[in-house]
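Shown here: the complex without one of its protein chains, the others still in place.
To keep things simple, chains are lettered A and B as they appear, and every chain counts its residues starting from 1.
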Amino acid sequence: MSKKSRERVLKQAQASFHYETPNPESVLKEKLPKKQFKMNQMDAYLYDKIFETEPIGFFRDAWLRFRANRASLIALIIISLVVVLAIIGPMIRPYTFRTQHTEFGVLPPRIQGLEKLGICDGTLVYNLQKSELEDYGDSVVKILDEYIWVYRGREIEMVTVKINMYIRRGAQDHYFWFGTDNIGRDMFVRVWRGARISLLIGLVSVIINCFIGVVYGSISGYYGGKVDMIMQRITDTLGAIPFLVISILFIMVLGAGIQSFILVLILVNWIPMSRMIRAQFYRYKDYEYVMASRIMGAKDRKLIFRHILPNAIGPIITQATLAIPGAIFAESFLSYLGLGIQAPEPSIGVLLAEGQKVLTSSPHLTLFPAMIVSILMLAFNIFGNGLRDAFDPRLRGTEQ
Amino acid sequence: MAITLFIIVSICFFLIRLIPGAVAGEGALPEIRIALEKRYHLDQPLWNQYLIFLKNFFSFEFGESISLYARTPVFDVIRTKIPLTLQLNIYALLLTLPLGMSFGVIAGLKKNSLTDHIISLMVIFFISVPSFVFASLLQYIFAFKLGFFPFLLNLKPGWSLDKFSSMILPILALSFGGIATITRYLRSELFEALNSEYMLLSKAKGLTQVQSTVRHAIRNSFIPLCNVVVPMFTNLLGGSLVVENIFGIPGMGSLIAQSLGASDYYLTIATLFFYSIIGLTSILLIDLSYGLIDPRIRMGGGKVRE
Partner (left out) sequence: MNEKILQVKDLHLHFKTYSGMVQALRGVSFDVYKGETLAIVGESGSGKSVTTKAITRLLTQNAMILRGSIAYKGNDLLKLSESEMCHIRGNEISLIFQDPLSALDPVMKIGRQITEALRVKKQMSRSEAKAKAIELMHSVGIPDPVIRYNEYPFQFSGGMRQRIVIAIDLACEPELLICDEPTTALDVTIQSQILELIKDMQRKRNLSVIFITHDLGVVVNIADRVCVMYAGKIIEVGTVNDIFYSPQHPYTWSLLSSMPSLQSSAKDKLMVIPGTPPNMLHPPKGDAFAARNRYAMTIDFEREPPLFRISDTHYAATWLLHPDAPAMTWEDAKHARGIKGGTQA
């Protein structure tokens, strides 16, 4: 609360505070009914009050907290939207990601509804010499400006025009919602296919985290001692090698492509998760209920999976979610450099690399993939933060 | 750290041997092949090769570049490229640290206020959006549309205002991620420190809120910062690859991509080696400085006497 609002609340509370301190003299003067002084609890056995609230399950409790956090909720909705669009996006257009229309190279975006409003209407703004204007015929939508440009001592009349590229190239009946790239491939399909790949990578990362990371961390944390020491050495060494270095080593041997990338993920992506699980194990391993179970003869496996691990479900889900943006970033990073997924398969990184070359003339080629990947990563980060707050509200600070 | 380095180098060695046709291209004449093999010691038993390799490596002789810069010693190639990359990264670091710390402290002090919300929003944004997207964005808006800065890096030797202004965008692009990380971390550390008991004691002693904050809370919250700076620096290094690409900076980044593409394995290995060294050295440095700053670690949990 800010200082002003605090003072306001204080004044309000003070004003509405009506409390009369009982005064012994005046009380003694009062005539109180005698029957009020009967003791009627002497033999009653005073029970503890029954706990009035109903116990809620762990997940329901977390879900309620999560729901209250609007930002995370929006993030979740956005992620779902992206997933849906990634699945159906490429299917709702009549082109595949490979279909080329070379004559329709580098068209700007054109969307049926919006073009009436002037956005995404398939036009670009050019500076042309006035003499060239005739060549453009009907594709000229509007002349924005006329000016004189002095070049080598000659004055040339220039115009700034808005050209409808679709008419110019003869593509009036086609609508490319995100435009096309330099060989005429539909960007909408390509971008959503790229999103598909990113999401798949995210899924792979979650699976790797959950299976390798959890199991590795559990074994390392549960058994402790020498086993733990050796296992930790391995992860420390692996973790110390920069991601780039490992990726390149793999690429050198296996060549660039998605296999190398996934193998690298399998090798290193789970390390933070295993560290966290190990820490959890160290915390819970010595709790009495574990010892009690062990005395009763429970096997190691049962102890691990049934007793200790469920405590960590919250952090596991959070960690797995927060690892997704990292994996997506890594994939697009490598693809951008040409070291990951290769063209023509349109991973976001590939699309960004292609767009980079023509950034100034056709920004739409960079805009859409950049937006998608940023939105995806943002949404996952916010979602992961929301999960963390929902599962462990202690991490949120109180006012001081 | 030495062990890690050793492992990497050895892996590199074995990998080279694994890659088919690494040294001599296919279809080379037999005589040439034999001569090449002799040159690169491939006719000797594996163990000897390994030893030679190691010896060369640690005397910084990496052999010669095979295809990309034919016949130039790899070391020389790298030597020309490293300064640029290092410069870029160090400048970015110099920008990141003060800005990140300032934002973190401001956000931590004014938690849950409007300033804090704005900063937190900025943090999430910078962390999520990949650095190369940023770089493209910066390039498009500031270099193209607004024309404030040049597109590509100015490579003229020496120092000039033009050169400096051409460096601004790449440095900015690199530093955003780091700023966000530090801000986020410092904010939560500071918040915890402000709510701790030693702050209460300090105020009970009679120090004002400001005095207590500066003398105790801020000191305590800066210490675990070292934990974050290391991964941040390694990320910086990685990110610089792409940023170099976008802004046309001929540093180590382009070298890696090109050398891989040209199957110039010696070059690749050498660049990897340098990246590893830089990364691991920074880890070591940070670990050491952490020991210097935090007295608990410095004294190694010294004797507790009654």
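Please note the rule applied: a residue touches a chain if its C-beta (ideal position, glycine included) is under 8 Å from a C-beta of that chain, and two chains touch if they have at least 3 such contacts.
Quick caveat, the model's predicted, so the values are computed rather than measured.
Visitor: May I ask you to name the displayed chains that the omitted chain touches in the full complex?
Guide: Even though it is not drawn, that chain still touches A, B.
Visitor: Among A:27, A:150 or A:296, exactly one should touch the missing chain; which is it?
Guide: Going through A:27, A:150 or A:296 one by one, A:27 is the residue touching the chain not shown.
Visitor: Of the residues B:7, B:152, B:168 or B:223, I need the one that contacts the missing chain.
Guide: B:223
Visitor: Of the residues in chain A, which ones touch the absent chain?
Guide: Per the touch rule, chain A residues meeting the hidden chain are 1, 6, 9-10, 13-14, 17, 19, 21-24, 27-28, 32, 34-42, 45-49, 399-400.
Visitor: May I ask you to list the residues on chain B that touch the chain which is not drawn?
Guide: Output for chain B: 196-198, 200-209, 211, 215-216, 219-220, 223, 294-296, 299, 301-306.
The rule is simple: only the chains that are shown with their structure count from here on.
Visitor: Can you check the complex and tell me which residues of chain A touch chain B?
Guide: Spelled out, the residues of chain A in touch with chain B are 2, 237, 240-245, 248-249, 251-253, 256, 325, 329, 332-333, 336-339, 352, 355-356, 359-360, 363, 366, 370, 373-374, 377-378, 380-382, 385, 397-400.
Visitor: Hey, which residues of chain B end up touching chain A in the complex?
Guide: 1, 3-4, 7-8, 11-12, 15, 18-19, 111-113, 124-125, 127-130, 132-133, 136-137, 139-140, 144, 188, 191-192, 194-195, 234, 237-238, 241-242, 245-246, 256-257, 260-261, 265, 268, 272, 275-276, 279-280, 283
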